[in-house]
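Following: one structure in structure tokens, then a few remarks.
In this view, the complex is presented without one of its protein chains, the others remaining in place.
Letters A and B mark the chains in the order given here, with residues in each chain numbered from 1 onward.
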Amino acid sequence: MSVKPLVLTIVLLCLAIPGRAQKPESQPGYVPIEELGLFPRDKLEVEINLDGPVLHMVSAMTRKDDPGFSAVMDGLKSIQVQVFPVKGTDTAALKTRIDRAVHWLEGHGWKSTVRVREQGQETYIYLKQTGDQIEGLTLLSLDPKDEAVVINIVGRIDPAELGRLGQSLHVPQLKNVPEGKKKPE
Amino acid sequence: MLTAFEDTAQRYQRRVYSFARYLLSSREEAEDVTQEVLLRLWRHRQGVDEERLGSWLLRVTRNACYDLLRKRRSESAAGLAPGFDDEAEEVATSEPDPRSRAEATDFRRRLLAALAEIGEPYKSVVILREVQGLPHREIGEALGIPEVTVRVHLHRGRKRLREILKEDVPHGETA
Partner (left out) sequence: MARPHDALACEEALDLLEPYLDGDLPAGEMDRVRRHLEACPACAAELALAARIQRELRALPQPDCPPEVIERVRRAGRGEVVPFPVRERVPRRRIAAAAALVALAIGGGSLFVHIQHVQQQQEQVAQATREARLAMAYFGKVTRKAGLDVRDEVLEKRLVAPVARSVSRSLGNTDGAEPRKEL
């Protein structure tokens, strides 16, 4: 690629960025999952924090090869994910913290749209609306035999599109990755 | 005190770095892990038993590598990362003719890809025993497993490599 088009691209991106640079914390659909203290951070299996400017660039980068994915990303202002492996931990304490998070959501105007409890597994999906627009989605789930997951997505959300995208992707498996840090002797 | 530490760091840097290199398949990440491990050694230097230093370093290295792998879980775990190209190429110069060189390079490349693919607990043991040449006892200390388990993991890990490579190598052309 010659320098000029590259320079133009960067300038355009820079112009685009300020409009998206609103802090995610100020968005109605944002949930401060770190503050909710659901899981110990040093034991997380997965932790993802992506904000608006980055998601906009992700959308731009994938527009040609994956327009469906790009379109979903285009409307988003932040994605937060925490995954905590549950095996061997106190699931009762975990359930209590999840209940507390559910109460927090309900106390902050989030509406429950999914509550599934089956065979010990629990899944909650809450939506935050402003008028007729969904501005936030929060998913909480606990599978006592596997993992607990919290996902908060902020932005222009179409839950059906999100669901279709999610169903088309798979979480890669890591085989028998050893457990976390041991203290040095 | 710094001089003694520098000597220790110099003595063990290859062991730590090459272990991380083969676990992560990434030169840059192996450098970061090595820096982190040696810094941790500096911080904990009073508390580490000199005799167990080697196995302590390997254990900390492996944990640091897997912390990093958890963070980059989104990347594909299978397949050869670009960073291995120079190790694959090194074999070429000792082969007598171009065809043998090409075949040898190709075999090594596939072996490295297979090594990246086999999971734990075999991968660490194969690297520490076959690549680094450490005794079974020391590997057991480093990984917190009995020596007999080290041997079992070693055999199973190499068997797994053989199964992966067998799919590619034509029958009879193996030696």
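Just so it is clear, a residue touches a chain if its C-beta (ideal position, glycine included) is under 8 Å from a C-beta of that chain, and two chains touch if they have at least 3 such contacts.
Quantities reported herein were computed from a predicted structural model and do not represent experimental measurements.
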* Selected from B:9, B:69 or B:139 as touching the chain missing from the view -> B:9
* Structure fact -> subunit A residues touching the chain left out here are 3, 6-7, 10-11, 13-14, 17, 21, 46, 48-51, 53-55, 57-58, 61-62, 69, 72-73, 79, 81, 83, 111, 113-114, 116, 118, 121, 123, 125, 127, 129, 132-134, 139, 141, 143, 149, 151, 153, 157-160, 162-171
* Asked: Considering the entire assembly, which residues of subunit B contact the chain that has been omitted?
  -> 2, 5-6, 9-10, 13-18, 21-22, 28, 30-32, 34-36, 38-39, 42, 72-75, 87, 90-91, 107-108, 111-112, 115, 126, 130-133, 151, 154-156, 158-159, 161-162, 165-166, 169, 171-172, 174-175
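Note that in this section only the chains that are shown with their structure count from here on.
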* Where the centres are mean C-alpha positions, what is the separation of subunit A from subunit B, in Å? -> 34
